[in-house]
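If you scroll down you'll find the structure; I have some questions about it.
In this view, the complex is presented without one of its protein chains, the others remaining in place.
When the chains are written out, they are named A, B and C in that same order, and each has its own residue count from 1.
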Amino acid sequence: MGETAPTAVAMYPPMNFASDNWAGAAPAVMSALSRHKTGFEPAYGSDSLTSGISDRFNEIFEREVAVFFVATGSAANSLSLAAYAKPGGIVFCHKTAHIQVDECNCPEFMTGGAKLVGVAGPHGKMTPHGLSAAMSDYPDGVVHHGQVATVSITQATECGSVYSLDEIGAIREAARSRSIPLHMDGARFANALATLGCTPAEMTWKAGVDVLSFGATKNGCWCAEAVVFFDLEAARGFQYLRKRAGHLFSKSRFVAAQLEGYFENDNWLKTAAHANAMAQKLEAVVGDNGGRTAWLVEANELFPILKKSQFDALCSAGAHIYEWPVGDLADNIAPKEDEVCFRMVTSFATTEDDVAAFAKALASAG
Amino acid sequence: MGETAPTAVAMYPPMNFASDNWAGAAPAVMSALSRHKTGFEPAYGSDSLTSGISDRFNEIFEREVAVFFVATGSAANSLSLAAYAKPGGIVFCHKTAHIQVDECNCPEFMTGGAKLVGVAGPHGKMTPHGLSAAMSDYPDGVVHHGQVATVSITQATECGSVYSLDEIGAIREAARSRSIPLHMDGARFANALATLGCTPAEMTWKAGVDVLSFGATKNGCWCAEAVVFFDLEAARGFQYLRKRAGHLFSKSRFVAAQLEGYFENDNWLKTAAHANAMAQKLEAVVGDNGGRTAWLVEANELFPILKKSQFDALCSAGAHIYEWPVGDLADNIAPKEDEVCFRMVTSFATTEDDVAAFAKALASAG
Amino acid sequence: MGETAPTAVAMYPPMNFASDNWAGAAPAVMSALSRHKTGFEPAYGSDSLTSGISDRFNEIFEREVAVFFVATGSAANSLSLAAYAKPGGIVFCHKTAHIQVDECNCPEFMTGGAKLVGVAGPHGKMTPHGLSAAMSDYPDGVVHHGQVATVSITQATECGSVYSLDEIGAIREAARSRSIPLHMDGARFANALATLGCTPAEMTWKAGVDVLSFGATKNGCWCAEAVVFFDLEAARGFQYLRKRAGHLFSKSRFVAAQLEGYFENDNWLKTAAHANAMAQKLEAVVGDNGGRTAWLVEANELFPILKKSQFDALCSAGAHIYEWPVGDLADNIAPKEDEVCFRMVTSFATTEDDVAAFAKALASAG
Partner (left out) sequence: MGETAPTAVAMYPPMNFASDNWAGAAPAVMSALSRHKTGFEPAYGSDSLTSGISDRFNEIFEREVAVFFVATGSAANSLSLAAYAKPGGIVFCHKTAHIQVDECNCPEFMTGGAKLVGVAGPHGKMTPHGLSAAMSDYPDGVVHHGQVATVSITQATECGSVYSLDEIGAIREAARSRSIPLHMDGARFANALATLGCTPAEMTWKAGVDVLSFGATKNGCWCAEAVVFFDLEAARGFQYLRKRAGHLFSKSRFVAAQLEGYFENDNWLKTAAHANAMAQKLEAVVGDNGGRTAWLVEANELFPILKKSQFDALCSAGAHIYEWPVGDLADNIAPKEDEVCFRMVTSFATTEDDVAAFAKALASAG
């Protein structure tokens, strides 16, 4: 850098399946951002763009919601949980949940010390039974153990699967039986939506979700994450929670602008559907080559289990893929000694060429 | 919104002196952001752009520094203070400091309950004497009162003034006498730098600053704030503090891209110098019309005191200006009964036309 | 220590005016503690003694209250404030309040980062006007400044004065005008009660107090502090707040036992009245010797201002007294160059002999 003009990385190199947050900005997002680069607008979310996007969220969810932009998915999740925090509060989530594994105790910190109880369950999903059993360790009124506070599900899950509407409803029932709210980590909300083919309303408040972490970054934004409350009462003091955490953007409109491009012409659903379709194709390639996946492939992630030699061949061919821990898979699924499980993530930037290159590399692995 | 294509606000309406964070993105910033919109890059700050900008910071500050992007100035300040937090820690700042007045207790929260002691001082600046007196209320080892933790100065100050290098050095001496570090809130760092005409190194670590909140948002970025440590030891665990607060961007490069445009060709210094010059001109207009300012005009803010009738005329003419509380000004400065004090902020987007319109509106006020 | 049997300090040496928490246990308290030393009782407050004392509190306050023992006055205050905590919450108290000056940020920590705003006012008491002015810096809905959360008064105050019922009522009105609750730090509750000659109900909930830190340690207990809620709704989750802070005693009955002795035969009112009377006599001695006090002497503390030579003579005679900072006293009260202000605290253990010794030492100072 310095005196010479910087040059941009202009193209997408092939077979980058590292993560959906390795991709840049989708064209519509970047275009909207450029469109709104000038002019004065009130700061801290009082601008017309932010207000317009809030209206857009109401339309999308077919009811009044309360929307708050924050900087990251970790913040969205942790502040959502903070909105329902109780002293000694217990949060229930799948044991592979991002809030449990990947947020450096941000949920614990923002809630004043919640304990996150990881619940086992197939395909990265809690079962109502598993959840209820976990909650039963925390009977009401036993001060020593703390008090049940929130249930959190991830949609799509960290394992690449998707809760059906019935499954969400059953989790909701379990949560309601203990009178606690349901949070949805929607870091890959659009991918799940594209899979289920339902409406955003159906996948959230109609199924019993009280608060949603709405993620758009992984699906083509630079940085656009929001907390969406369906429980408007709980949203009332949230602006203070957000500000206290340093998450109130002064130029809020730059997030709003991204979301304008994200939503217009159903771009968000299109990019998500595309990413999902690419994952399906990759899964087929894996199957065609004698492999299987650790969990259901229902969104834009897959976790193939292949021979070590195949994995090595893919790496040699330039595929960006990473080995992945599989936890407690059933014996007939778990990798054998000469096998390896790895993660692949698709996005708006994944192409048919990527799939073809992957297939070719695998085929040549013999 | 909805089905019709949104149209952007394409121009800067005149006389908007509301705040520097009402302006959009400076052209060079937006251009750099567009330049880097595509391609895969590792997430969470491991990308080449972020790494390149870190090198750029080393060059700018003429030594190795540790740079961490965060979402907002409040986060930069609060996490800086958190890096030096102690149980029962006392933070000393000017009583008008942003951390004391405008961050919704984010510093208190991030530090596990620090107490911020506001120190009085002319022109928004602490004096070494005032600071030492405030610190003397907290002798070492008296557990009841807590323990001195950090001194924080704002450069340029919330009153629009700038600490000279000697003044910073004197504050540093006071802090050192109690063995505590010096933080600089540089939300308007570039404006102060342009005023002093010194190097970034001279205004920071050479003057004794240990950690800096480096703000670029007010000076033309969309969202680009960083914590810059000169005290590399203190920076060691900072990545965890940041992540725990939900401030680790996954697509870190979008901040880095903005800063690339910000720094190239000295854009940052140019926009800051421009904003400062506009403030000087506005101050001259105020003086020409029988007014004065509450505090020294040394950066991009001024606080004119004019007749109420003049203020009303400006508002009627469309000026975006706000009345401002003046605190404890000396009697010969403080607004008289028929006078009002208001704030004006200039930025890269302030034009000669704005100044002319302001002068015209004031002249016509009679 | 070690092999030789320890010997107890058996007597109260004269002229110890250092602090009321330097005294040991009042006889009735120690006797009750001994009385209950054996037998099994359920732990964690489910014992019959704790339950009996809770009933006793209901009688004393002439209504149902919710009582929670905690270890210290700092904990009682801080957890009371925590029960009403809001993100970005602002607590208003006198600038000399214990919560502001002497609790090592325990209130800030327990509340998740409240800011305590110290309000000036004569004799250690906030005025309604001063309080309202302080609150007006925090208008509703301005997220940057935070939100008003609680008003806290100390009864008797740190300056040795006592709020009248009318004064408490006026503070309550100011708090109600912003819809926030009123906390009373009653570390010296009994002393204030003895002075006012009113009922506990009149001095608390009938005057608008929502939650009380009930202190008994300074008035003759070993360790007996409680949070007493008149606002039963706010008390609902308090057991979790207390436990989360490590303040739920397993052998709760040992606090209850002390309070049994404290309350029986109106011991608490008798010891408080005694301590107050001793303070009155000491004040008279000060006046007789040409001195004055910095603030009203209405409880068991006095802050005499005497000649430095008199102070030295007292110290030489063995008086335990400490110089005290006087802050911003009026010119006609503040110590002159050859004068010094010091603190004296009386307790159940202060005797007529102590007063006589003090008078004698002062008389001999010439």
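Some notes on this structure:
Basically, a contact is a pair of C-beta atoms (placed from the backbone, for glycine too) under 8 Å apart; a residue touches a chain by one contact, two chains touch by 3 or more.
Computed from a prediction, not measured in an experiment: that's the story for all the values here.
Considering the full assembly, A:D102 is the residue among A:D102, A:D231 or A:E339 that touches the omitted chain. When the full complex is taken into account, the listed residue touching the unshown chain is C:F249, out of C:Y163, C:F214 or C:F249.
Summary of contacts with the chain left out: across C:A43, C:V142 or C:A363, the touching residue is C:A43.
The residue touching the chain not shown here, chosen from C:A66, C:L79, C:A175 or C:M278, is C:L79. Seen across the whole complex, the unshown chain contacts chain C at 1-2, 5-6, 8-13, 16, 18-19, 21-25, 30, 32-43, 48, 52-53, 55-56, 59, 70-76, 78-79, 103-106, 109-110, 217-218, 222-223, 240, 243-251, 253-254, 260, 264, 320, 349. Counting the whole complex, the residues of chain A in touch with the unshown chain are 87-89, 101-116, 143-146. For chain B, the list of residues touching the undisplayed chain reads 44, 86-88, 112-113, 143-144, 146-147, 237, 239-241, 243-244, 248.
Assume only the chains that are shown with their structure count from here on.
Per-chain CA centroids place chain A at a distance of 34 Å from chain B. A separation of 52 Å divides the Cα centre of chain A from that of chain C.
Chain B and chain C have Cα centroids separated by 42 Å. Annotation for chain A: residues 240, 243-244, 248 touch two or more other chains.
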